[in-house]
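Have a look at this one.
Of the protein chains in this complex, all but one are displayed in their positions.
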Amino acid sequence: MDEELLPENSGKQPVQPRTDQEKEQVLNRLKRIEGQVRGIQKMIEEDRYCVDVLVQISAINAALKKVGFSLMERHTNHCVADAIHKGNGEEAIDELMKVMQQFSKS
Amino acid sequence: MDEELLPENSGKQPVQPRTDQEKEQVLNRLKRIEGQVRGIQKMIEEDRYCVDVLVQISAINAALKKVGFSLMERHTNHCVADAIHKGNGEEAIDELMKVMQQFSKS
Amino acid sequence: MDEELLPENSGKQPVQPRTDQEKEQVLNRLKRIEGQVRGIQKMIEEDRYCVDVLVQISAINAALKKVGFSLMERHTNHCVADAIHKGNGEEAIDELMKVMQQFSKS
Partner (left out) sequence: MDEELLPENSGKQPVQPRTDQEKEQVLNRLKRIEGQVRGIQKMIEEDRYCVDVLVQISAINAALKKVGFSLMERHTNHCVADAIHKGNGEEAIDELMKVMQQFSKS
């Protein structure tokens, strides 16, 4: 497990496409996060107290991490599990560990 | 230094209002982050590979942390330093440590 | 994936015992970390500069995370992959996600 960063676009596809319901759930969370980012823009414009802005940024980070972990769980249940079944789990697990490390440092 | 969370709205003000240039810099970064959040919504809609989405989420988290640290630096240079000069640094430093902890866990 | 903490002792066993070589590698890293922890005790006794101590603590944390990620990789390659092969991957993956979250917040 080396430390080089993962590429922005791997060219890969999910083994099993997301259902409409899965997409909607993730999209709703991301729209809420987008709204929170606009909210802190407003706080900056209104010259709100720095610590209050930082509390909001922490909340957004936590929300993004939550989305990330739920994507990671789905990925492991589908893509990684599928690769393991097909006997080439090692590469998929190596990639999972890398993204996990990159993610947990961010 | 106890562990209770900071309130979302302290009712406090920055000791020295942000200059127009400071606001613009932070706002530009936040608008870029808002665009990145919309970008991952598009990735979900297009059913892009989970790991690619996670790489993007890590990038947004890192960008938000960067904004947060620059706000924290300004806050320390102005509000905290001002409180220290006025002899009531302890409360400001306690608040700074709390937000730092909350932030570093997010 | 709920947020309750994992127990300290699950009573479970690794699916495949660690080889002597694997044990030695991990133990060597942990002994080095133990030495680093003693090193910062000495720094405190000698009244060394706080920021220097903090730089050392960051180094220990990074070293512990590295050990953790290598254990997690082995765990996924053996225990999780084995559970997936046996058709009960879901529980193992749920546990993996929980420990990853707990770990990435620490």
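Note that the chains take the letters A, B and C in the order they are written out, and that residue 1 is the start of every chain.
The criterion applied here is as follows: a contact is a pair of C-beta atoms (placed from the backbone, for glycine too) under 8 Å apart; a residue touches a chain by one contact, two chains touch by 3 or more.
Model, not experiment: these values are computed from the prediction.
Asker: Using the contact definition given at the top, list the shown chains touched by the missing chain.
Answerer: B, C
Asker: Using the touch definition from the top, which of B:V26, B:I40 or B:M72 touches the missing chain?
Answerer: B:M72
Asker: Spell out, residue by residue, where the missing chain touches subunit B.
Answerer: Residues of subunit B in contact with the hidden chain: 1, 65, 69-70, 72-73, 76-77, 81, 84-85, 89-90, 93-94, 96-97, 100-101, 103-104.
Asker: To test your reading of the contact rule: which positions on subunit C touch the chain that is missing from view?
Answerer: Missing-chain contacts on subunit C: residues 5-14, 17-18, 23, 26-27, 30-31, 33-34, 37-38, 40-41, 44-45, 47-62, 64-65, 67-68, 71-72, 74-75, 79, 95-96, 99, 102-103, 105-106.
The rule is short, and it goes like this: only the chains that are shown with their structure count from here on.
Asker: What topology does the chain touch graph have (line, ring, star, complete, other)?
Answerer: line
Asker: Can you give the whole-Å distance between the Cα centres of subunit A and subunit B?
Answerer: Each chain's C-alpha centroid was found; their separation is 19 Å.
Asker: Residue numbers in subunit B touching 2 or more other chains?
Answerer: 105
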